[in-house]
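The complex appears here without one of its protein chains, the remainder shown in place.
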Amino acid sequence: MTVFQIILLVFLLVCAIAVSFSKNLLNSILIFMSFSLIMSILWVCLESPDLGITEAAVGAGVTSILFFATLKKIHAIEVEGTQEEAEDEQA
Amino acid sequence: MSRLKTKEEYEKTIGFKFRRWLYGEEDPYINKVEMVKQHHRHVEEKTITERMHEKQMHREYTYDVNRNKVLKTYSMLYRIASVVFVILIAALLVYNVSWLPKTGAAEKAVNNEVPQRYIENGLQETGAVNIVTGMILDYRAFDTLGESHVLFIATITVLILLRNNKKKATIAQISDRRFEPKNDSILQLGAKILVPVIFVFGIYVVLNGHISPGGGFSGGAIIGAGLILYVSAFGFEKTEKFFTERTYKVISFAALATYCIAKSYSFYTGANHIHSIIPLGQPGAILSSGLILILNICVGMVVACTMYTFYVMFRKGDF
Amino acid sequence: MGPNLIANYGEAIAMIMFAIGMGNLLLQKNLIKKIIGLNIMDSSVYLFLALKGYITGRKVPIVVDGIQEVTAYINPIPAGLVLTGIVVSVSVSALMLSLTIRLYKRYHTLDLDEISLRLRQEGL
Partner (left out) sequence: MQFVQNFPFFCIILTLFSGSVCAVLKSKPARIVNTILITIVGILNACVLAFEIKTGESYTYMMGHFPAPWGNEIRIGVLEAGMALFFCVIMLLSMLGGKHKVLTEIAKEKQNLYYVLVNLLLSSLIALVYTNDIFTAYVFVEINTISACGLIMIRQNGRTIEAAVRYMIMSLLGSGLLLMGICMLYDITGHLLMSNIKQTLEATYASGKLDVPLLVSVAFMCIGLAIKSALFPFHAWLPDAYGYSTVSSAAILSSLVSKGYIFLLIKIIYRVVGFEIFRDTHIINVLFIFGLCGMIFGSVSAIRENDIRRMIAFSSVAQIGYIYMGIGLGTEVGMAASIFHILSHAATKSMLFIAAIGLTEVSDGSRHFIKLTGAGFRNKIAGLTFMAGSLSMVGVPIFAGFISKLLFAQAATVNKGKMLPVLICLGISTILNAIYFMKTVIRIYTPIDDKTFEENKCSVIKARQVPLYTVTCILFIIVNVVLGTMSDPIMDLITKGLSMFA
């Protein structure tokens, strides 16, 4: 374990705490994205580059994109949502 | 000696009555059970509305978080209890960690004969230079078979949840893409340059899974990310030409079926001590390590399609 | 306290992160934040597991130059397990997010307590 890894671990902890206390959803998703990025660097430090590639592609890439898509969908939903609710009540 | 019963006698037997009751031809209770008529109670309209009003007031009071003391105390208590619980768990786990073997030490229970054989004989037994790949796709292949089905079933559930029919899809699509720039030239130029590179890199990672770090899953996720970038730059019209629901289903079916068949061959021969006829090849070459290359390609295809399908479902709800 | 706390500081941090993730899961009202907490919880378990396989001074388990001694490489098992775990956590988060979208479409809120309050008020 080197000093670099300790710094990374501390960053990881800071990110985890910051996610819990941030008020804005977009902020917390961005912080989570950086959490994943730090994690993928940490995997490489721990001699597992397989995990590093996977975490970078999946954790920082696809999962974050899915979070963003969800957030966008939620903000865009107001128009069409009422229609579905009405249909739901009929059923 | 048996005696034939007459029809009247037969109709009195329990069996006949049960049969009639079962088929609903006659109800044994009709005309036999005395029914006392309940006299109808008349309630005035006013009292009903009054009662409804009271009930409403009561409900509003009960579920009003700001004014209801009990509810407020309860949620307060829940928060405090959760915080205490979480702190206790953290303390317990840290205390527990202090008793675990040292990190980074070579002499501990984890480093026993199992990783020893993987490292010393892995190259000869699986033909994979990357021992991790050899381990997950050959030694412990049953886990990985389960894992790829986790992905498959997650896609199925996402399809169930977010797939909507064509009619509504257009409305959703319009409202979804309303605030997005269309034909953004910076994004399009970037995508034109990056997407081929990403694809080639992903295919490289998939095909070299047994030689260098990576493998089906990471490579597939990279290809999926490339597809997502392509879609965001050029819109769904372009991808719809080559990727529909049918494509997803056929590709994932073909890949999973190949996976299942390949693995059942290897499981069956292994368990029955039959020698496997698949050659392992020259270690380090692309065409080596027996089934691992084929399995990597299958996993890569499934993962790439899955990632793209997730994104499309989240954005549009339809292929 | 046991003897190895200082040597195991990485694992201790992973455990604290596990608790933080769990706290998010229990205390956050917003569903998206709950999902993030869940992801943090999973990631910390994987970090813990990967630290198990790490051996100081040894290299990636990819055979180079035909060296096949145990003393040259780290333990490959945790890496394989974590790879499986990451796949599982991606599929689970995709499922949870799609559930979130559907829930928001129906109730226009991300707060589970509020939803159950509304359900009870509607008398459903």
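Read from first to last, the chains carry the letters A, B and C; within each, the first residue is number 1.
In the analysis below, a residue touches a chain if its C-beta (ideal position, glycine included) is under 8 Å from a C-beta of that chain, and two chains touch if they have at least 3 such contacts.
These numbers come from a predicted model, not from an experiment.
Of the listed residues B:10, B:74 or B:267, the one in contact with the hidden chain in the full complex is B:267. From the options B:71, B:106 or B:150, the residue with contact to the unseen chain in the full assembly is B:150.
The missing chain lies against subunit B, touching residues 21-24, 27, 29, 33, 35, 37, 92-93, 95-96, 99-101, 108-114, 117-118, 125, 138-143, 145-147, 149-150, 152-154, 156-157, 159-161, 163, 165, 249-250, 252-253, 256-257, 260, 263-264, 266-273, 276. Contact between subunit C and the absent chain runs through residues 2, 18, 21-22, 25, 31, 34, 38, 41-42, 45, 48-49, 52, 77, 81, 84-85, 88, 91-92, 95-96, 99-100, 102-103, 106-107, 112, 115-116, 119, 124.
One rule holds for everything that comes next: only the chains that are shown with their structure count from here on.
Across the two candidate interfaces, B-C and A-B, the one carrying more C-beta contacts is B-C.
Subunit A and subunit C have CA centres that are 11 Å apart. Between subunit B and subunit C, the centres computed from C-alpha atoms are 16 Å apart. Subunit A and subunit B have Cα centroids separated by 19 Å. Shared contact sites, meaning residues of subunit C that touch two or more other chains, fall at 10, 16, 20, 23, 51, 53-54, 56, 58, 60, 79, 83, 86, 90, 94, 97, 101.
Annotation for subunit B: residues touching 2 or more other chains are 103-104, 130, 132, 213, 215, 217, 310, 314.
The residues of subunit B lying in touch with subunit A in their complex are 103-104, 130, 132-133, 168, 171-172, 175-176, 178-179, 205, 213-215, 217-218, 221-222, 224-225, 228, 307, 310-311, 314-315. Here subunit A touches subunit B in the complex through residues 1, 48-50, 52-54, 57-58, 61-62, 65-66, 69-70, 72-73, 76-77, 79-80, 83, going by the rule given at the top.
Across the complex, subunit B meets subunit C through its residues 59, 63, 65, 75, 79, 82-83, 85-87, 89-90, 93-106, 110-111, 114-116, 118-123, 129-132, 135-136, 140, 143-144, 147-148, 150-151, 153-155, 157-158, 161-162, 212-213, 215, 217, 283, 310, 313-314.
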